[in-house]
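My questions all concern the structure below.
One chain of protein is taken out of this complex; the other chains stay put.
The chains carry the letters A and B, assigned in the order they are written, with residues numbered from 1 in each.
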Amino acid sequence: MLLSHIASALNLPFAGEDIELLSMNELSLASSDQLTFAVNKKYAAELSNSHAKAFIISPELIESLPKNSSYIVSDNVSLSMAYATKLFAPKPIDFHLSHAIIGEGSYVDAKATVENGAIVGENVTIMAGAYVGSSARIGDNTIIYPNVTIYRDCVIGNNCIIHAGSVIGADGFGFAHTKDGRHIKIYQNGNTVIEDDVEIGANCAIDRAVFNSTIIRRGTKLDNFIHIAHNCEIGEHSLFVAQSGVGGSTKLGHHCVVSGQSAFSDHLDIAPLSTFTARSGVTKSIKESGGTYSGYPLMEHREWRRLQSKIAKLNS
Amino acid sequence: MLLSHIASALNLPFAGEDIELLSMNELSLASSDQLTFAVNKKYAAELSNSHAKAFIISPELIESLPKNSSYIVSDNVSLSMAYATKLFAPKPIDFHLSHAIIGEGSYVDAKATVENGAIVGENVTIMAGAYVGSSARIGDNTIIYPNVTIYRDCVIGNNCIIHAGSVIGADGFGFAHTKDGRHIKIYQNGNTVIEDDVEIGANCAIDRAVFNSTIIRRGTKLDNFIHIAHNCEIGEHSLFVAQSGVGGSTKLGHHCVVSGQSAFSDHLDIAPLSTFTARSGVTKSIKESGGTYSGYPLMEHREWRRLQSKIAKLNS
Partner (left out) sequence: MLLSHIASALNLPFAGEDIELLSMNELSLASSDQLTFAVNKKYAAELSNSHAKAFIISPELIESLPKNSSYIVSDNVSLSMAYATKLFAPKPIDFHLSHAIIGEGSYVDAKATVENGAIVGENVTIMAGAYVGSSARIGDNTIIYPNVTIYRDCVIGNNCIIHAGSVIGADGFGFAHTKDGRHIKIYQNGNTVIEDDVEIGANCAIDRAVFNSTIIRRGTKLDNFIHIAHNCEIGEHSLFVAQSGVGGSTKLGHHCVVSGQSAFSDHLDIAPLSTFTARSGVTKSIKESGGTYSGYPLMEHREWRRLQSKIAKLNS
């Protein structure tokens, strides 16, 4: 899509060369054929070092642009970015792709759906009511139970088990806001990647990324009702017990153990081998690996136990 | 249905004229063709002013009835009411209605179901495995992702997005109780109404009302795993982050923001522009708009932060 077309759709002028853009990405990751954006002066340094050539920026950032940049200036970059994501959003179904490819020994129930462009590996079982979207990929030996939904472009590894009712790759919860308080959808143009040997319980939801991928790394096991927001990355061989949730862009290291009804805020970095007891509420990143934590606000498990006995004494 | 028929089904006598009744409603809202009920003396004044003409009441309330009322007297009004709701309950599917009407430019997947009597607007996408019940209505430009279930009689607005696995209009959780401890279903004969520009995440559940409607007002956006109980009303342009829930008949004003794993008791009134931080537990109504709240029991966010630092000191 030409930058001129985007500027025109946003009803904003653009400066610089008119560039053909293939997709959008966040500032730190954008390449020369991707549209990116910078909201305010906090991003000035990052902007100067960007590999991108096309930007939506606030007026104060014009000076910080790399040489020969093309750009759209907006008084509300978040909102303009949201409108731009819609221009790049693929349709829910792509009818024009070639028929799905189903590997040898695989069973696709007559009441399951595998959309065009999808590639299903060998010895896969896709049960009644399951849905595999356009251009999705399913690895070998994977079992997709009934009424699972895998949105378009998502990738499931080998030897995975996805239990009934789980939803892989629904839109992340992202909105920009107008001055009069309406919420404008940021289209979620990334995908979800489930690596090998992952088991996902019943009625989970692993959202797709806004750009790039939400990733569940190999060997991780999720119980029922796990919510993983957009752009999360869950490390290898982790365990999530039922009804836990992880906020957007939070990354957990390998071998984390998350007990039931726990939750993580967004944009956290959690060290490997961290353990969280039931109903932990994690709002800060954790740098040292191997700790055990409890409570909300979160603290070391030992400290939490000591605190609970202190609190109990208030009642004596 | 004639009141005499209802009395006979409940094995109770009735007094007054035999009236044809079309449906049931709560006391404050019932009109002259609706059966209503009053459980105890607390409702005496409301009963006297009712526009209804047919009642199930406890014996002590006979004197408080409006003139010329028809009524059934019951020693357990809640239980009799529950049994009566069953008489008015529509079947899960109505085969006798005429074929669904699908608007121009709409796509209904061959593996989706749109029951008779449903009306689907223009440019709607209904994906594989989605279900639209008898007499349900779907507005223009709405996208229904795979394996969504919309129960009969529910109404979805224009420009809505409903993500996979969400359930709109399942029965609210309502029961009357026998003396020997059995739970008798109160049939949920209302519906769910989703207004325009609403987005509902994956695996949500928005229950139908017992009478009248559960309503999600326009522009509101729900993340994954949101539970909205029967007869709730969620104000315009509100945001619900994942795994939050709202108890029966609770009403939130416009532009509320509810962070993850929060919950509301039933029968609350929440002022507009209220913000709730993660895991808020709301058990009382909020009258002043614009506040920010935290904790369970709930308090102002500032107060909660101060309290957490006081609690932390217990451990020093």
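As a convention for this text, a contact is a pair of C-beta atoms (placed from the backbone, for glycine too) under 8 Å apart; a residue touches a chain by one contact, two chains touch by 3 or more.
It should be emphasised that the depicted structure is a prediction, and the values quoted were computed from it without experimental measurement.
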| item | value |
| --- | --- |
| Candidate in contact with the missing chain, chosen from A:86, A:111, A:267 or A:284 | A:111 |
| Touch criterion as defined above, residue of B:5, B:185 or B:301 at the omitted chain | B:185 |
| Residue among A:2, A:22, A:101 or A:278 that touches the chain left out of view | A:278 |
| Contacting the left-out chain in the complete assembly, out of B:64, B:106, B:149 or B:238 | B:149 |
| Chain B residues that touch the omitted chain in the full complex | 92-93, 111, 113, 129, 131, 147, 149, 151, 165-167, 170-171, 173, 175, 181-183, 185, 203-205, 207, 225, 227, 229, 243, 245, 247, 261, 263, 265, 281, 283, 296-297, 299, 303, 306-307, 310-311, 314 |
| On chain A, residues whose C-beta touches the chain left out of the figure | 107, 109, 111, 125, 127-129, 143, 145-147, 161, 163-165, 197, 199, 201-203, 219, 221, 223-225, 237, 239, 241-243, 254-255, 260-261, 278-279, 308, 311-312, 314-315 |
